[in-house]
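== subunit A ==
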Amino acid sequence: MSKRHLLALFTDFDAAEKVVTELRNLGINGFNADKDMIVKSPIEHPEVEEFLGDRPVRVQWFTLFGAVGMGALMFLLIAAAQGSFFAQMKGGKPIVPFPPDFVLTYELFILGGVYITVLGFLICAGLPARRSPLYSAKVSEDQIGILVKSEESASGTLKSIFTKHQALEIQEEAGK
Partner candidate 1 sequence: MMNSEFDRRDFLKVLGWGGTAVALTGCGNGMVESGKETVVSYVEATDYMIPSVSVYFNSTCAQCDAGCSITGRIREGRVLKLEGNPKSAINRGKTCGLGQAGVQNHYNPDRIRAPLLRTGNTGEAITWEKAYALIDEKLKGVSGNQVAFLTGGMSGHTKVLLGNYMDSLGSKNHFVYEAIGPAVVRAANMKSYGVEMPRFNIDKARVVLSFGADFLGAWVSPVNFSQQYAQFRKGADGHQRGVLVQVESKMTITGANADRWLVVRPGTEGILALGIINVLNKLGVKVSGDIAAAVKAYDKDRVSKDTGVSAEQINKLATLLTERTPSLVLAGTAAEGYAHGSQNAAAINLLNHVLGNVGKTVEAAEVVPFPQMAPVTGNTVALQTLNDGLAAGKYKVLFSYGPNPVFTAPGAMKFKDNMAKADFKVVFAQYLDETALQADLVLPLDSPLEDWGTQVPEYMAGGAQINIQQPLMEKLHAETRGMGDILLTLIKQRRAAEYKPFDDYYGYLRAAVLQNKAALGGAHQPDNDIFWNETLSKGIIKFDGAKQASFSVNAGATGLNLPEPAEIDAQYPFHLIPHVNANLRDGRNTNQPWLQESPDPLTTIVWDSWIEIHPKKAAELGIQEGDIVEVTGKNGSLKVQAYLFPGIHPDAVSIPLGRGHDAMGRYAKGYGVNPFQILDVVYDKQTGELALHETRVKISKTGERVIVVKDEGPVGGNQEGQKIVPEMFTDKVNLSKEI
Partner candidate 2 sequence: MKDIREDIAWAQINTDVLKSLENPRKLYWVILFIAIALVGVAVGCEIYQYNMGLGVGNFDNPHMWGLYIASFIFWIGMSHSGTLLSAILHLMHADWRKPIYRFAEAMTTFSLMTAGLFVAVHLGRIWQIYFALPYPNMRQVWPNFQSPLLWDAMAIFTYLSSSILFLYIGMIPDLAICRDNIHSGWRKRLYTVLSLGWEGTDRQWRNFRMTYLTIACFLIPLAVSVHSIVSGDFASSQQPGWHITSFPPYFVAGALYSGCAAIITLFIILRYVFKFEEYMTKSILKKVARLTFAIAMIWTYLVWIEYSMAWFGHNPHDKHLLIEKATGTYAPFWWMMNFCASVVPLTLAFKRFQTNIPVLLAVSLLLNLGMFLERWMIVAPTFADGYYPWTWDHNQWPSLVQWGIVLGSFGWFTMLFMIFCKVFPSVSMYEVKEMVYHRSLATKKLQATGELAAAGKGAH
């Protein structure tokens, strides 16, 4: 049973919100509001999350792991490196001096944090991503897009709901 995509564009977030809430309330069968609905917007807009319902963010865990892990690991490596050159005794200083190592650890703590955070971002946000079947440049300009995926049967209903809320444009996936 094939699924088909619909993309509707709206002028502003209020319109989009109405549509989303409506779609979520009346459970159309063949369409799962939590899974099959994506909102595309030109700017980052916290409200979107609220009306879309709770969708978790996990980047911070990467950050934690990256910072702490990298920091600790590097401190060990540096100390070990110093420990393994006997030739490089520095007058007046111990061979494994803490203050310098802490400075370096601090830098590496941040380095690890940033790197792994970025990694986490790419993973969580699923980037780089394959372009989704329906997209309009308008979305990156000034309009809010709602992309839904549903059974053939449900798509009709969805389309009517979109038109009801004055969707500026409705793209429909060419039938296979």
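Basically, a contact is a pair of C-beta atoms (placed from the backbone, for glycine too) under 8 Å apart; a residue touches a chain by one contact, two chains touch by 3 or more; residues count from 1.
Quick note on selection: all candidates are chains of the complex that A comes from, given by their letters.
Nothing here was measured: the structure is a model prediction, and the numbers come from that model.
Touch with subunit A in this complex holds for only one of 1 or 2, which is 2. Against candidate 2, in their complex, subunit A makes its touches with residues 38-46, 48-49, 52, 55, 57, 59-60, 63, 78, 81-82, 84-85, 87-88, 90, 93, 97, 100-101, 103-104, 106-108, 110-111, 113-115, 117-118, 120-122, 124-132, 135, 137, 139-142, 147.
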